[in-house]
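The next block holds one structure in the form of structure tokens; read it before the comments.
Excluded from the complex is one protein chain; the other protein chains are retained at their positions.
Then we have chain A:
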Amino acid sequence: MLEKILLLLSLSLSVAEGLCKPGVGEAYKVRFSIKTALGDQAYPWNKNEMFLFRAALAFAMRDFTNGEEFGVSDIHPCNETQRVSFWFVVTRPKTMDLVDKGTVEMAIKKSRNRINGAFLLTDKTLEFDGIYPTLAAPVSPDTPPWLIVFGVVMGAVSVGIIALLVYPLVQRKLKKNMDADDEDSDEETGVKTAENGANDGIYNSTFSDDERFTQM
């Protein structure tokens, strides 16, 4: 009995290794850039990290297929390099049937954040070749801020223009009222000089300037 089980296991392992061929069939390539992401706090890549990856991917498959009992043994990596990149295939639980690329892709897309989080990486530093991350939409507020600033500027300028136009009119009106009051008081006292404005002696430039420009 024991020999049968051992034979089956070794057979399955050898078959699995045969299943995972880089670039062919249902295999996906994954690439880790740990040092780029974490700098000094980068952890070394070893068998334990590989185990975590297989567990995370098994979780993604379970989550997507709603309960099919994928296990760590259903994720088969191969061709591991020093770059920290490798290929992997996924097989159905308890059989050696490969799960098609489309399903794997959708499962990874669904749980991308969880997988990233497990490794403290991001979409850019944990890359699945061929699976493009869905990008976050650019931030766009409800009222465009530029309209607000424009409104403020135009409001200030309009108020300024109205103030500058109205102010002299108001001044003139006040002055007229004051003059009317003065005239009333003058009439009451009865003295009114004939030369109201003639003793100021303002230089009348009409005689000197304009006639110099003779009409040729």
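In the analysis below, contacts are C-beta pairs under 8 Å (C-beta built on N, C-alpha and C of every residue); 3 or more make two chains touch, one makes a residue touch a chain; residues count from 1.
Note that contacts and distances are computed from a predicted model.
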item: Per UniProt record, name of the chain withheld from view ["Fructose-bisphosphate aldolase", "NADH dehydrogenase [ubiquinone] flavoprotein 2, mitochondrial", "Transporter" or "Geranylgeranyl transferase type-2 subunit beta"]; value: "Transporter"
item: Contact partner of the left-out chain, one of A:Gly23, A:Gly102 or A:Pro145; value: A:Pro145
item: Contacting the left-out chain in the complete assembly, out of A:Val84, A:Leu98 or A:Ala118; value: A:Val84
item: Chain A, residues in touch with the chain not shown (by the definition above); value: 31, 33-36, 81-85, 132-135, 137-139, 141, 145-150, 153-154, 157-158, 160-161, 164-165, 202-203, 205, 208-209, 212-214, 216
